[in-house]
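Complex shown without one protein chain; remaining protein chains in place.
Then we have chain A:
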């Protein structure tokens, strides 16, 4: 479980602060400090993945057949029930949420829309 020497550096508080900013999370300094410690420990544990040689191993993004996961069905040991390929629906218009329902849960509305602070002047 020892981290590989060429691995990414341990997280610094400033790095966590900028990650929180990227994630749109305004967190107080004591939370950033705490988070820095927690993430450092978690990442040190996660580094054990570096022990494995994954050269030539395809990444799994999805396990559903038809979504780039054709592996399971058809191989030896495959299920007795074959999953069918996912079918896409016809590209036809269908009903969507009525306007007033879509706005019902908004904390603030204005002129039949969602109200937000002005942002045009922002960079």
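One rule holds in what follows: a residue touches a chain if its C-beta (ideal position, glycine included) is under 8 Å from a C-beta of that chain, and two chains touch if they have at least 3 such contacts; residues count from 1.
The definition used in the following text is that contacts and distances are computed from a predicted model.
Visitor: Which one, "Xylose transport system permease protein XylH", "Molybdopterin synthase catalytic subunit", "Glutamyl-tRNA(Gln) amidotransferase subunit A" or "Fe-S cluster assembly ATP-binding protein", is the UniProt name for the chain you do not see?
Guide: For the chain not displayed, UniProt's protein name is "Glutamyl-tRNA(Gln) amidotransferase subunit A".
Visitor: Please identify, in ascending order, the residues of chain A that touch the omitted chain?
Guide: Touching the chain left out of view, chain A contributes residues 7-8, 11, 16, 19-27, 31, 34-35, 38-39, 41-43, 45-50, 52, 54, 57-65, 67, 69, 71-73, 75-84, 86-89, 97, 101-102, 104-108, 114, 116-119, 122.
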